[in-house]
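One structure coming up, written as structure tokens, with questions to follow.
Here is subunit A:
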Amino acid sequence: MSEAAEIERNVPGLALYTPRDASRLVARVTAVDAVGLEERAASLGRRSIKRGSKLWALDLAIRSMDLTTLEGVDTMGRVVSLCAKAVRPDPTDATIPSVAAVCVYPQLVPVALGEVKGSSVRVASVAGSFPAGLGPLSSRLAEIREVVEQGAHEVDIVLNRSLFLGGRYAACFEELAAAREAAGEAHLKVILEVGELGSYDRIRQASVLAMAAGADFIKTSTGKIGVSASLPSALCMMEAARDFFHETGRRVGIKVAGGIRASKQAVQYLVLLYETLGPEWMTPELFRIGASSLLNDILMQINKERTGRYQGPDYFTID
Partner candidate 1 sequence: MSEGARVPVRRTAKLFIAGGFPRSESGRSYEVFSHDGRLLAWAARASRKDLRDAVRAARAAQPGWAGRTAYNRGQILYRVAELMEGRRAQFEAELADVGAADPRRGVEAAIDRWVWYAGWADKISQVLGGTNPVAGPYFNFTIPEPTGVVGIVAPQDQALLGLVSRVAPAIASGNTVVVIASERSPLPAVSLTEVLGTSDVPAGVVNLLTGYTRELVPWLAGHMDVNAIDVTGVPEDLLPQVEELAAENVKRVHRAPRVDPFSDEAQSPYEITALMEFKTVWHPMGA
Partner candidate 2 sequence: MGEIERTATSALEQQQRVWEYATAPEARDIVRLEDRYDLFVGGRFVEPRSGRYFETINPATEEPLAEVAEANEEDVDLAARTAREAWEERWRDLPGKERAKYLYRIARALQERSREFAVLETMNNGKPIKESRDVDVPLAAAHFFYYAGWADKLDYAFPGRAPRPLGVAAQITPWNFPLLMCAWKLAPALATGNTAILKPASTTPLTALLLAEVIEQAELPPGVVNVIPGPGGKTGGWLAAHPAIAKIAFTGSTDIGKVLRRNVAGTGKRLTLELGGKAANIVFEDAALDQAVEGIINGIFFNQGEVCCAGSRLFVQESVFEPLLDKLKARLDTLRVGDPLDKNTDVGAINSRDQLRKIEELVQSGLEEGAEMYQPDCDLPERGFWFRPTLFTNVSQSHRIAREEIFGPVLSILTFRTPQEAVEKANNTEYGLSAGIWTEKGSRILWMAERMKAGVVWANTFNRFDPTSPFGGYKESGFGREGGRHGLEPYLDLDGASAEGGDGA
């Protein structure tokens, strides 16, 4: 690992805050005006991104994608196909980059690792009683340790909403800090599940709590409930990350996931990111999109930009 990257990343175990700070941290988080936030997100979402700047964004969107499959029916075969697609999204076009990572359930981690070997694609695993996150703490932490031991590069866990919405911030913080430690060298992403938090104030508070406890990424959603990522909730998290960076010097990544199927949405999230957090965040190190069918839509859009023709799905492999 290069020195620069080491400096950028938070060293595991060295949290900037302690559980005792948790309540105070939450209490002093700035309020969020929902109407104003939604207007700003909508306004940014109306940016007109065309031609070269659109291709630039679509390329980054692919490079930032966590190609995901989290289904009860994920067989080895399914994951093998997914990984092939992740490494070479378009077999007919060598200019299309690999995605950032594949995201799978713990059981499929070894399969995924084998398939992406030799490529730049990383393997992310959900862990910690995903998606509800309410298994016994010991087994949640053990799950994290085990997937990391198996070789997963990244771990996606959920915020304990039961503790957070119950106001038990110190306990919530402690669990996150313990997860941070259990994840060791692996990148830890904390899923806030914005669709369950009830207000943007809460989303901002949860963001701060997760970042203070050492998360490498804060993530919008599990994709397993009705309401997932939205432009305003992502913007809320980005604003929190911006303030956190100014206060602590630490950059935390943003991952949007759930319901992102169209290229246009991916570009909108990138606009939000760029105009809120700036160029430093425009990298897979600090931004991810969790998605599956989005990839083909991006390929179609890239082709449309290049050829001038609207594309049809028959020309792009499903996996």
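As a convention for this text, a contact is a pair of C-beta atoms (placed from the backbone, for glycine too) under 8 Å apart; a residue touches a chain by one contact, two chains touch by 3 or more; residues count from 1.
In picking the candidates, the idea was that all candidates are chains of the complex that A comes from, given by their letters.
Worth saying up front: this structure is predicted, and the values here are computed from it rather than measured.
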Check your understanding: Among 1 or 2, which chain makes contact with subunit A in the assembled complex?
Key -> 2
Point to revise | Contacting residues of subunit A [partner candidate 2, same complex] | key: 1-5, 8, 30-33, 35-37, 39-40, 46-54, 56-57, 113, 116-120, 122, 151, 153, 239, 246, 270, 274-275, 279-283, 285
